[in-house]
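Let me begin by presenting the structure, written as structure tokens, before commenting on it.
The complex appears here without one of its protein chains, the remainder shown in place.
Let's look at chain A:
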Amino acid sequence: MSKDDDYDYLFKVVLIGDSGVGKSNLLSRFTRDEFNLESKSTIGVEFATKSITTNGKVIKAQIWDTAGQERYRAITSAYYRGAVGALLVYDISKRVTFENLERWLQELRDHADPNIVIMLVGNKGDLRHLRAVGQDEALAFAEKHGLACIETSALEATNVETAFMRLLSEIYTLMSSRQITDADSFRNAQPAMQVEPVQAAPSRNGCCP
């Protein structure tokens, strides 16, 4: 097998959030353009990669999908180490998954790099008739914590690509603006992220367009 080394940067990204919000399907939609109504629950962690191009650079995203259940936290939290980005996912039709976001942020504070770029993702945007979390609420939450945010539907393939692209470009921008002394560190599996604390960036492209 050949090693596909044709990328400029390797970014490790984690997908976190309550069980059942659609993390695995966001990942399969982004990396393989697949959606599965009966996808099996994730046991432990799973992994996929995809390369994108931004600012003329090829970025390989190494995305770790984690199990949402509390019991797996001990196993999954180890994977936050070295991650430069996180998609923090809730389900717009399940209020409790939004209420648990604070706990997920705490998980990141406890286990991830303090400079990790986080994007809030309200998934299952297609379930409009069942909406239990308002767009304004999500925006307020994102602003309060300095996160970018977006609503997606893995089912309808809306905004999935955009969510990942925005996260990856933001990581890239922060990284290149910060004069990384050793850009090569982004090429191994545990990149040493050295960027400034993330700025709130919700307004323009906006949460919930």
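Simple rule for what comes next: a contact is a pair of C-beta atoms (placed from the backbone, for glycine too) under 8 Å apart; a residue touches a chain by one contact, two chains touch by 3 or more; residues count from 1.
Rule of thumb we're sticking to: contacts and distances are computed from a predicted model.
**Student:** I notice the complex is incomplete. Of the names "Adenylyltransferase and sulfurtransferase MOCS3", "DNA-directed RNA polymerase II subunit RPB3", "GTPase-activating protein gyp1 (GAP for ypt1)" or "Multifunctional methyltransferase subunit trm112", which is the UniProt protein name for the chain that's not shown?
**Tutor:** "GTPase-activating protein gyp1 (GAP for ypt1)"
**Student:** Have a look at A:T54, A:Q69 or A:T173 and name the one touching the chain we're not showing.
**Tutor:** Residue touching the absent chain, from the options given: A:Q69.
**Student:** On chain A, what residues meet the omitted chain?
**Tutor:** For chain A, the residues touching the absent chain are 1, 3, 19-20, 37-49, 62, 67, 69, 71-72, 74-75, 96, 189.
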